[in-house]
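The complex appears here without one of its protein chains, the remainder shown in place.
Here the chain labels run A and B in written order, and each chain numbers its own residues starting at 1.
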Amino acid sequence: MKRKWGSAFVVSMAAACLVSACGQGNNSGTDNAAGGASKEKVTIRFTWWGDPVRNKVYNGVISQFEKKYPNIDVKAEPTSWADYWTKLSTQIAGGNAPDVIGMHQFYVSDYAERGALLNLEPYVKSGVINLKDFPQAVTDSGKVNGSLDMIAQGVTMSGQIYNETLFKQLGVQPPTMNWTWDDFINEATAVKKAFIAKGEGKDHWGADDESGAMEPVFEYFLRERGKDLFTTDGKLGFTKQDLEDWFAMWAKLRKDGVVPDAATEAQYTGVAPEQTLFAKGKVGITAIPANQLYLYQTAMPDAKVRLVGEPRMKNGRNGEFVEGAYLAIPKSSQHPKEAAEFINFFINDVGAGKIFKLEQGSPGSTKIDSVIKPLLSPPQQSEMDFISNRLKLASTAPKPPKGYNQIAADFTNAAQAVAYGKVSISQGAQQFFEQVNSLLGQ
Amino acid sequence: MGGTTLKPLHEVQKRTDLAARRYVILRTMSLKARTRNGQSSMAGYLFLTPWLVGLLGLTALPMIASLYLSFTNYDMINRPRWIGIGNYVKMFQDPQYLMSVKVTLTYVLLNVPIHLVVALLIALLLHKGIRGLHIYRAVYYVPSLFGGSVAISLLWKQIFGGGGLVSNLLEHLFGLQNVNLIDSPQTALYTLIILAIWQFGSPMIIFLAGLQQIPVELHEAATIDGASTSKRFFRITLPLLTPFIFFNLVMQIISSFQAFTPAYIVSDGSGGPLNSTLFYTLYLYQTGFSNFQMGYASAMAWVLLIAIAIISAFLFATSKKWVFYSE
Partner (left out) sequence: MSLTRVHWFRHVFNILLGILMIYPLLWMLGSSFNQENQIFRDNFFIPSMPTLANYVEGWAGLSGIGFDRFFLNSFFIVAMSIIGNLISCSMAAYAFARLNFRLRRFLFAVMLVTLMLPFHVTVIPQYILFHKLGWINTYWPLIVPKFLGVEGFFIFLMIQFMRGIPKELDEAARVDGCGPVRMYFFVILPMTVPALVTTTIFTFIWTWNDYFSQLLYISSTNLYTVALALRQFVDVTGQSSWGPLFAMATLSLVPLFIIFIFFQKYLIEGITAGSVKG
């Protein structure tokens, strides 16, 4: 009997050790920012999301860096987007996060607000990271609650692409750069009508249904109304009426058959560019981040695709805000200085820029912008022109609170419930507000 | 009952050639008696050593840790803080959680019986010697080779999605327009159940192996005694197969309650459309890994464990009545 209790004690002690280790991500690694570079060889680990094509580009940048910094070894640990965040959260929880991590605006709050990311401001001040060539809006887009927690590897702006070849075939006037929501509705309706006239109305539509896209399309819609998705103190920044107006606009388009029915839209949501309705020529217009323009163009060799801005509100404000992919350093890093040197090289080195080009959108540094511009293919150039054009209109959007992914999923669910006809528009809006308020209330 | 009488099973079994063969092997080794009472207990732990080390070293600690975390607000980054039974209370007010319970129960109730019956029938079909047996057996196992690969998810969307195989079939046969089974909240779950049943290979193999363990001599003896085919099936095959039916039943129930892969790959981890394929463990996974509420996820996991444990205990209790062991 005694022995049994003894072993139970050992087990529970060991479990307690394990449990206490669960919070370790937050404690270690408070190295000083201005520490001198050590001569001994240091290995830093770098993780990003990517496919084989993209990974080649990143590996190219890494080998350039290693040539210039022979005392720093960079270990590449790429993962595809679908697995990236699961692995990263496990690594951070396990106290084993890489030293440089690819970060994204959708996820940054969850890490930053829980204190997992290093504030990079001291490295900027001490000159390890040089942001002189970064426009202020781009630098600011990496801040969470005023703390510079990530730095853009590339910035992008949202827009809508249309299939120019298809528009010509159907005889529809193409959209213009600064079109309005009314124009959007008219264009999409015209495309649908032309499809019907051709006898293809059954499985062809004017545009994709973006009603479930909280970010970026709904956010543009809100910002044009002078509001935001979130307030700076992490609450919802819009009213139920805003959401009802949004749902109503799409419900009308859906009823008229201008956008696909709920099931069809669900089938083609979250798929790779080459599998989308747009790439199959079944819709004429869809929303994308500008840096994916070339992916769609590659997937559609027989068509010419073009990019215009997100629709605007008549007499409304600019909806534009900076999006992109970022780099961050977790607090647990044992080599934050070397990690910061790597980030600096990534964003400022001309050689790195020439390799990286537009992999994650336009470079943050305007200097690199001008260096790589002559090296780009025509679709890449128009992509870059679009981004720099829209960037002038951009302002900062408040970062989402913790639990962003749940909020985005709730939003999509509410929009889908309306689209499937399960709930009315006001019920759908009500449902979303209740869910989010209970989530943020915690 | 008919005119023939069957000999009791254990008596027939003694005739097993094989047993005699092993026995001869043992005899020729002419070993000296070394067994004493009580040695067996030590021997038990001796054979259990690897498993015990694994249990105490690898399995128990993380399990106990997760039980502890279920009473905390652990968010994967900061130290867990004790919040009592908060997570357990929250669960029953969480509409998405309740939805996931409903989805999972539906899945279990449909998948387990159909899966097992299909696997058993096909195993019986294949067990009878027919020409090309090897090929059929391999062919029927093909779906199970894929596991949760990307190819399966693409294929399933292509077959059951709008404009897919089933959609076209329904249009041609019944004139139904634009049927999209996989993206309709009413039907999405059923396409996943079909997917699970289609991958019936593993229980089939276990049934086949179990059928193989039934000594041919038993059937031969019964045939000599004049038993009909159906009598042999119900008096010999089925009783001797019950340990494997029981095994497959318990394991299918456990794995169906924990079903994750089908929904994860087909709905890209969302559990959509409209949470209609939000399996219990999928919601648990989202809660833990995308929403950083690992404490809450742990609580969900332990509730599931208790539910499965109760059902399994019930099955084990009834097993004495219907599972036949020859010991």
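One rule holds in what follows: a residue touches a chain if its C-beta (ideal position, glycine included) is under 8 Å from a C-beta of that chain, and two chains touch if they have at least 3 such contacts.
Quick caveat: nothing in here was measured; it's all calculated off a predicted structure.
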Of the listed residues B:66, B:167 or B:180, which contacts the missing chain in the full complex?
B:66
Of A:174, A:234 or A:270, which residue touches the hidden chain?
A:270
Chain B residues touching the chain left out here are 10, 13-14, 16-19, 22-23, 25-27, 29-35, 39-55, 57-59, 61-63, 65-66, 69-70, 76, 122, 125, 130-132, 134, 136-152, 155, 198, 202, 205-206, 208-210, 212-213, 215-217, 240, 243-244, 246-247, 250-251, 254, 258, 260, 280-281, 284-285, 288-289, 294, 297-298, 301-302, 304-305, 308-309, 312, 325-327
So which bits of chain A touch the chain we can't see?
18-19, 21-22, 45, 47, 49-56, 59, 75-83, 86-87, 90-91, 93-96, 270-275, 280, 292, 295, 298-299, 301
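In this text, only the chains that are shown with their structure count from here on.
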Contacts from chain A onto chain B in the complex sit at residues 11-12, 14-16, 18-20, 22-23, 25-26, 82, 85-86, 89-90, 92-93, 110-111, 114-116, 202-203, 261-264, 266-267, 270, 402-403, 405-406, 409, 412-413, 416-417, 420, 422
Touching residues on chain B, where the partner in the complex is chain A:
56, 60-62, 64-65, 68-69, 74-80, 157, 161-163, 177-178, 180, 182-185, 268-270, 272-275, 286, 289-292, 294
